[in-house]
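A single structure is presented below for examination.
This part shows subunit A:
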Amino acid sequence: MATSKKVKKIQITTTINGQEMELLIPPYISLLETLREIVGITGTKEGCNDGNCGACTVNIDGRIVDSCLVLGAEVDGKNIETIEGMATPEGLHPLQQAFLEEAALQCGICTPGFLVASKNLLDNEPNPSEGRIRHWLSGNLCRCTGYDKIVKAVQKASDKS
Partner candidate 1 sequence: MASVYLPYKLRHFAMGSSPIDVDGKTLNELINNLEKLFPGIKLELVENGKLKPGLSAVIDGRATRLGLIHKINENSEVHFLPAIAGG
Partner candidate 2 sequence: MVSTADKKEYKVIGTRPIRHDGYDKVTGRAQYGADIKLPGLVFGAVLRSPHAHAIIKNIDTSEAEKLSGVLAVMTAKDLPRLENIQRASAEESGSEKHLSENVLAHKKVMYKGHAVAAVAAGDINTAEEALNKIKVDYEVLEPVINVDQAMDKDAPIILEGFEADHLGKKVLNTNVALHEIHDFGDVEKGFSESDFVLENEVNMQTVHQGYIEPHNATAIWDEEDRVKIWTSTQGSFTVRDSVSKVLGLDVSRVRVTPMEIGGGFGGKIPIYLEPLAAVLSRKSRRPVKLIMTRTDVFESTGPAPGGKVKVKLGVDSSGKILAASAVIKLEAGGFPEAFIEAASQCVFSCYDIPSTRIEGYDVIVNKPSSAAYRAPGSPQVAFAIETLVDEICDKKGWDPLEFRVKNVARKGTRTALGPLYTRIGLEECLEAAKKSDHWNSKLNDNLPSGKKRGRGIASGYWFNIGFKSHVNLALNSDGTVALTEGSTDIGGTRAAISMQAAEVLGIPAEDVRPSVVDTDSIGYTDVTGGSRTCYATGYAAYLASQKLIEEIEEKAALKWDIDVTEVVYENGIIKSKSNSELKMTLKEFADDSPGGPVTANASVDLEEAGGGFGVHIADIEIDENTGKTDVVRYTAIQDCGKAIHPSYVEGQLQGGATQGIGWALNEEYYMSQDGRMENSSYLDYRMPISLDLPMIDTILVEVPSEEHPFGVRGVGETPIVPPIPTISNAIHNALGIRMSSTPMKPSSIIESLKNK
């Protein structure tokens, strides 16, 4: 019955921050590991590896996910945005600037996840209420700030957009 097959690496083609890449990856590794260990971009952080902290938040085809809960194999043909793709040659994204100005980060480990999640919110809803921001970000844990300055930074960036 069970025919145990040797585990073979698989090839995927995916677009990361606008750049198409062909990657050869073990089939069982997460998108988070794919980004950090295979692609070599480490801005996406691991806090829990079980979808409860949001530090590994990335955007796949316009929706945010916890990249620890996605297999690298699943993103073949998909478009991925990470924290590394947020600033442009013209400068920081308004959210990044607002996080700096509002002191919305202390240790900074959760910051990439919050920024990617907040950008997705503002892309869809340019002027969210405080309650909506808090609801949208409830999948992102921060242990340093008490969220106050994060929420204010998102509000500030939303006013600008």
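Quick note on selection: all candidates are chains of the complex that A comes from, given by their letters.
FYI, a residue touches a chain if its C-beta (ideal position, glycine included) is under 8 Å from a C-beta of that chain, and two chains touch if they have at least 3 such contacts; residues count from 1.
Keep in mind that this is a model prediction, so the values were computed, not measured.
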In-complex contact partner of subunit A, selected from candidates 1 or 2: 2
Interfacial residue positions of subunit A with respect to candidate 2 in the complex: 36, 40-50, 52-53, 55, 82-84, 86-87, 92, 96, 99-103, 105-112, 115, 130, 133-135, 137-152
